[in-house]
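For this depiction, one protein chain was excluded, whereas all remaining protein chains were kept in their positions.
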Amino acid sequence: MSGANAGTGAVISARPATAGRLSRLMFRHEVLRGYTMLAPALVIMVLAILLPFVLMIVMSFWDQVGFDFDTTPTLQNYREIAEKPIYSALLLRSLWVSGIATLATVLVCYPMAYFVAFHVHRHKMLWLIIITLPFWTSYLMRIFSWKVILGYEGVINSGLMSIGLIDAPLDFLIYSPGAVTLTLAHTWAAFALLPIYVSLEKIDRSVLEAAADLGDSPLVRFFRITLPLSMPGVIAAVFLMFIPTVGDYVTPTLVGGPDGAMIGNLLQVQFGGVNNWPMGAAIAVVMVLAIAVVGLCFLALTALFRRWAT
Amino acid sequence: MSGRSHSHRPNRGLQAYAALFMVFLYGPILIIPLFSFVDALYVRFPIEALTFRWYGELWRREPVIDALGNSLYVAAIVSVVSTAIGVFAAKAIARNRVPGTGAIVTFMMLPLVVPGIIFAVAILIVLNRMGVALSLYTVMAGHLVVCLPFAIWSLLPRFEGFDPSMEEASGDLGENGWWTFWRVTFPIMAPGIAASLLMTFTVSFDEFIMAFFLSGTQQTLPIFVWGQLRFPSQFPSILALSTLILAASFATVFLSLWIGRIGLPKAATGEIPK
Amino acid sequence: MTEPSDPLISIRDVSKRFGTFKAVDGVSLDIRRGEFFSLLGASGSGKTTLLRMLAGFEAVSDGRIVIDGQAMEEVPPHFRPINMVFQNYAIFPHLNVRDNIAYGLRKFRPTPAQREAMVDEMLDLIKLPGYGNRRAHELSGGQRQRVALARALILKPKVLLLDEPLGALDKQLREQMQLELRLLQQKLGITFVLVTHDQEEALTLSDRIAVMSKGAVIQVDTPTGLYERPKNRVIAGFIGNMNFFDATPSSTGSPQVDVQGLGLVAVNGRVRARSDGATTLIAIRPEKLALHSEAPVTGGVAGVVQALQYLGGRHMVHVTLAGRDTPVAVALQGGQADVTLTPAPGQPVWISWKDDAVLVLDAD
Partner (left out) sequence: MDILDQLGAMKDGKLSRRAFNRSLFALGISTAVVPLSTRRTLAAPEDNPTYFTWGGYDIPELFVPYQEKYGELPNFSTYGATEDALTKLRSGFVAEVSHPCMSDVPVWNSTGLFQQIDTSRLSNWGDVFPDLYSYDYNMADGKPWMVPFSWGLTSMVYREDLVEWEDGESWSLQWDERYAQRLGSLASAGDVWWCAAIRAGIDYKDIGTPESFAKVAEVLRQQRPLIRMYSDDTTTLDQALTSGEIVSSLLWNSSTLYLRAAGVPVRFAKPKEGALAYVCGLMLHKDAPKLDRAYDVLDSLISQPSGEFLLNDYGYGAVNRKSFEKFTDAELDERGLGRDPVTILAANHLSSPQSMEWGAATVAELEMIKSGF
């Protein structure tokens, strides 16, 4: 060893030359190492997603007898869902209300996302934070706020009455599917906006310049370049909002009124008052299937549309 | 309308739209703080008198404080556990060439796109079958499922932007995985971890549906609030509490996003400045 | 002290597969103690993968790596007597220069005084005394590189690996650092293994060079050896300029080959003609060709100047020969005896060479 190392060589010789068997195994197998690190998350996911789902499906073929379950497999729950009009009607209403709310939200959010992506040049992050902030506020309280706004003596009614536009409060504002739609749209706006923004932000600006160079007017450019390129974000937004809202039951309970009930309400009472868990499980299974079907149809439609557009 | 040459030209129409959008977004949110100062048991217009007394009263309500304590307890544990698990998962996904990563990530993101009620019900069934009594711990389990995607969501991009040679350099310099994590990965990832902690904390703190189905004796705050909606005399203090929480949530999320952003360009990526 | 020929690192039939792709394919190499060894190759040639297998960041798929008598297959990086300077230096952004340099000392539990002394010694070695409290982002590229060096060298590794360490530096700084690296290596006597795609860098720095292509080592030799005796067209073309000629063995056992454009060329029996009479390949360096304005007494080939290229300090003359499509490059060194003219395009010239200038290459 050279002179530069004098005096410290002894310290260095302490370097151990062997590793534990396990760590040697880990070292040789990167994949093993990867799965080891993924293990806690996977275990939780399997225990808390896969296992519950399987059991839920199994339970949907059971029957509730008093406080106990009759575990002989039966299709009775599904038969009841198929035969009684309430299930399909509420399911369709949920899909419809969520669908409309999603559509409205995406339409409302797109221009805003566009604005932030293309017209905000400084403090972009600040804008995004401010837009997403409401999403982190209490779910119940946001719904409650809408009750106050749409209510009989709410902001809108008292506003309209004070300026003399109406004599009596409008009673269709609240307790209607419309109120549910509006509340859902507000609740999920931030969640729908983000993916659209991200896909807009990703668009290479030179592509737009090229289109302009090739003679496209701004409007044509929007429809030929910007919109198609941002479609993945729009699709993501649709999924992120549509699917969770189908199962919502708090919003309909609070602002939906008798005609605003959704499938989530029906599902919830099976686990509460009605105390028919297998029936609840069957409703949940049907709900997941319905969502999957609608989701796949939507995907197929967008794919078709894209093929047709190109 | 778009394109660099045009984009600097302000678009009045869009600006007006953005302003309207913000009103739509924030108008309803501001109702809560507003009514927390209104001196009436029932929320109605026009507002007659203002008061601070609901805030004072809030402090006297032990169950409220207990529910708040439960929520904070659950959120604290859930945020730490989900972030810890998220760190390892995100690292494995970003770093190790593990087959099936795509499927695993999709699987983990599932709670984001499956109605919460389905998960809640499914987990409830499992707990019931296994004979597990409902408690704050079962709520935590439910929240963990909801929070993990958020943790991974906020950590994954940071791991992807985090130069793997930093960790290799540490290994090369004689540190094993454990020490490398604490001496290199953790400090460099600290902003991302903080962001994940705050985000998962907020998600858990506000979560309703899982808690609704999975809570036992001790209620979390949203469940408590849900129960109190029917008691007019309690309601204004719930508004006061919500206002405080709103303020705290805003501060927390703002902080988390801000922390998440700082240091991202240079510290976390270790890129050589050009 | 051990014999210099005693291999410190012995690589035997090492392969690395990523899925179905073979990044490194059956490489065998010996790296001697105290030598400055380079792995030279284009990107994707497997040189970095090989280096990462030496460091332990990639496990070998097949074969063995022995360092100083110890098999390395199952030894993770942190137990290997090897340290590395990363391509982007991987300076820890959350630590200052001192803490970066002292990073690897934790395991040895030095006293604070020892630690400070060792770090100071290193700061002196890399000529950055007084930079100890700076952060990574406050350093220039060259300074980061030095810190990365110090951080590795403080652990007194048996081998220092350098992964394209100079790639991120500008030309001037690169040349300066090359010199410093070489001096440092000679001063410390540590085995350096350098990965580079820059042939000039490899030639300047190394004692020996392994040229890699498509995951395999094509030739291992000294810089002179590689330049003077390249084994095949890839190496010959990769290092320096080269004129390639297709040649046909004139007849069995003849010391001459028939070269396109040059006529019969003596190859001193270095090529065995193949029975099928297939084309073989010969090469002549531009500087081994002499240029004449008049026909030389013996062995000159006539041509016409096509173009003239000034390369700073020397000219490269491209000469068109009859019967050959590609012009031949001839380097005009300053002081070359036969140069009596500054050739102009269109001018008739003659080229000549000595027998030992002719290289016979393996067919690709």
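The first chain written gets the first letter, and so on, giving A, B and C; residue counts start at 1 in each chain.
The rule is simple: a contact is a pair of C-beta atoms (placed from the backbone, for glycine too) under 8 Å apart; a residue touches a chain by one contact, two chains touch by 3 or more.
Keep in mind it's a predicted model, so treat the numbers as computed, not measured.
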Which chains here would be touched by the one that got left out? A, B
From A:Thr71, A:Ser206 or A:Asn275, residue that would touch the chain that is not displayed: A:Asn275
Residue touching the undisplayed chain, where the options are B:Ala16, B:Leu30, B:Leu50 or B:Ala248: B:Ala248
With the missing chain put back, one of A:Val54, A:Leu75 or A:Ala89 would touch it. Which one? A:Ala89
List every residue of subunit A that touches the chain not included in the displayed model. 66-67, 84-86, 89-90, 151-153, 169, 171, 175, 257-259, 261, 265-266, 269, 271-276
Give me the subunit B residues in contact with the hidden chain, please. 40-44, 53, 55-60, 62-63, 65-66, 68-69, 72-73, 127-128, 131-134, 216-219, 224, 226-235, 241, 244-245, 248
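Heads up, the rule we're going with is that only the chains that are shown with their structure count from here on.
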Between B-C and A-B, the pair joined by more C-beta contacts: A-B
From the mean C-alpha coordinate of subunit A to that of subunit C, what's the distance rounded to whole Å? 56
Here the gap between subunit A and subunit B, centre to centre from mean Cα coordinates and rounded to Å, is 15
Where the centres are mean C-alpha positions, what is the separation of subunit B from subunit C, in Å? 54
Please set out, as single numbers or ranges, the residues of subunit A touching at least two other chains. 15, 23, 30
Hunt down the residues of subunit C that sit against at least two other chains at once, touch-wise. 56, 76, 79, 107, 155
Subunit C residues touching subunit B in their complex are 18, 55-57, 76-80, 82-84, 86-94, 103-104, 106-107, 136-137, 141, 144, 151-152, 155, 168
Quick check: in the complex, which residue numbers of subunit B touch subunit A? 1-8, 10-11, 14-15, 17-18, 21-22, 24-29, 31-32, 35, 43-46, 84-86, 88-89, 91-93, 95-99, 104, 107-108, 110-119, 121-126, 128-129, 141-142, 144-145, 148, 152, 174, 176-177, 202-203, 206, 208-209, 213, 222, 225-226, 229, 242, 245-246, 249-250, 252-254, 257-258, 261
Residues of subunit A touching subunit B in their complex? 15, 23, 30-31, 33-38, 40-42, 44-45, 48-49, 51-53, 55-56, 59, 108, 111-112, 114-116, 118-119, 121, 125, 128-134, 136-142, 144-146, 148-149, 151, 153-155, 157-158, 162, 186, 189-190, 205, 208-209, 211-212, 218-219, 221-222, 226, 239-240, 243-250, 254, 264, 267-268, 271, 277, 280-281, 284, 287-288, 291
